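Rather than the whole complex, this shows some of its chains in their spots.
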Amino acid sequence: MTLPAPLTGVVPPVCTPLTPDNEVDTASLTRLVDHLVSAGVDALFVLGSSSEAAYLPDRHRRLVVDTVVRHVAGQLPVLAGAIDMTTLRVHDHVDAVTAAGADAVVVTAPFYTRTHPAEISRHFRAVAAHSPVPVFAYDQPVSVPLKLGTDLVAELASDGVIAGLKDSSGDEGAFRASLIATRGIPGFSVLTGSELTVDSALAMGAHGVVPGLGNVDPEGYVHLYRYAKDGDWDRARAEQERLCALFGMVGVGDAARMGGSSSALGAFKAALHLRGVIDCAATAVPQVPLSPSEVERVGKYLAAAGLL
Amino acid sequence: MTLPAPLTGVVPPVCTPLTPDNEVDTASLTRLVDHLVSAGVDALFVLGSSSEAAYLPDRHRRLVVDTVVRHVAGQLPVLAGAIDMTTLRVHDHVDAVTAAGADAVVVTAPFYTRTHPAEISRHFRAVAAHSPVPVFAYDQPVSVPLKLGTDLVAELASDGVIAGLKDSSGDEGAFRASLIATRGIPGFSVLTGSELTVDSALAMGAHGVVPGLGNVDPEGYVHLYRYAKDGDWDRARAEQERLCALFGMVGVGDAARMGGSSSALGAFKAALHLRGVIDCAATAVPQVPLSPSEVERVGKYLAAAGLL
């Protein structure tokens, strides 16, 4: 389907349910898609960071995008990450996800290698020239690890290279600068990857939101988005604060025993399992599983938020 | 062939010659291999950082390892990088390079994702269990970006998970700590990725050296290694200083116009082109090419070192 321009609303980055032996659990995946679609989300984003894209081999990636695109069957747009180190490798992922029917691709700056704004610009221009579908720039400094500059985003946007920005930087000042700098560009979409400042981002004029926590509580973000669109900032703030409390689950994992990814993605998956959406909470190797007592704490977050 | 244990000597990380349209130039690649082998190097390392592995799509990677393994035909060992974000993706690269005949694989800690020593340990253990050939840990903090701890290296070494360490951290104190900590482990090999402190590393007891600049001047490193083995530290130091001066070429690229990779790898390839080894100095997209005057400066470095 043709992507709306600008893309707006709630676009959850879809978790990738796995079996205990780290195969893609397509039955759970389609249940998760149903859980999200029935909550009223506006589009889906597969193969992003919350999808454990960095952990999925190419055959898993293909299975995920294929499963989701088929299951969604055009009801709403599917964006797909094409996450890899540099241009030619990204091209191959673009080919794979668009062959499967993705409606847009989401691409980071080059990583692993030391890079430069001029090279990042060349990278996005090459990917856009190669891609049959619109390209979203993915600003993910925790992973890449560099911040896309506002000037670069504005240049790529006004040249029609990118159709939108998915900003997971957590730097809301720079996010606003990118919003203002691209405001006059027809159809350009600015999405926040934050879970915690969605009301702020929408008040600034953000088009949409891509919250990992939206896997666990898609209705929450759908409500929050609607309150913001209605200008009901008091209810938006209250809903946001409820979600902030729920987001506390990302810290259940013992930092002496595991990294931030294991804890946060482990908590999202444990919550989806506790809510009955997916069959198994396993995260991909080499992530460390949550302990039973850590999973229990996830349950308490769910209960406190009225989700269990 | 069976990898010597410990692996010793000069093991250049082989550049990947490309055509102007970014295809692998296999004719130039085999000439480069001949240039290295005839200089007396002890093994070859393909698909590492100096090989632009981060820039090469899988089909390029396969062509490189296949071309080099076939051409070398067992004269000396070929190590191959299996550089990717996490475990299952690394498994696929291990399968590909070992199917082509690589004698060992070189693997970094996970990247793109936030990780933890416990997860790095699980990662190397899983890769080693999967790999039919020995695994070298690749400590590359500029890219990953984290430093492998000495305790972790020692644990993996003494458990037989890794057969060696390729340390490109530039932290010679930690390098020495790893050397000392693994000294009693039979067959374990500690290699420095430094171009500038090879004599120091060998004096400390390093088994070998993996210098990117060894593409340009393999004889230099072969001589340096021999002087060090002979305990002729004065000549080793003089040769090292000659190579330090030559290494200045990595800075020819204008930092306002390109990143460090474009400049350093561009200089190595320009030097190989000027020396008549490869047909084209192109680096992979999205790197920025050196300007003619920058290439001219590379030539001056070669001339000053007696290589042109």
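By written order: A and B. Residues from 1 in each chain.
Rule of thumb we're sticking to: contacts are C-beta pairs under 8 Å (C-beta built on N, C-alpha and C of every residue); 3 or more make two chains touch, one makes a residue touch a chain.
Quantities reported herein were computed from a predicted structural model and do not represent experimental measurements.
Whole-complex tally (this structure file, single sequence, 2 chains shown): 4 copies.
Criterion: only the chains that are shown with their structure count from here on.
With centres taken as mean Cα positions, chain B sits 35 Å from chain A. Listed in rising order, the residues of chain B touching chain A in the complex are 22, 49, 54-58, 60, 83, 85-89, 91-92, 110-116, 118-123, 126, 142-145, 257-262, 284-288.
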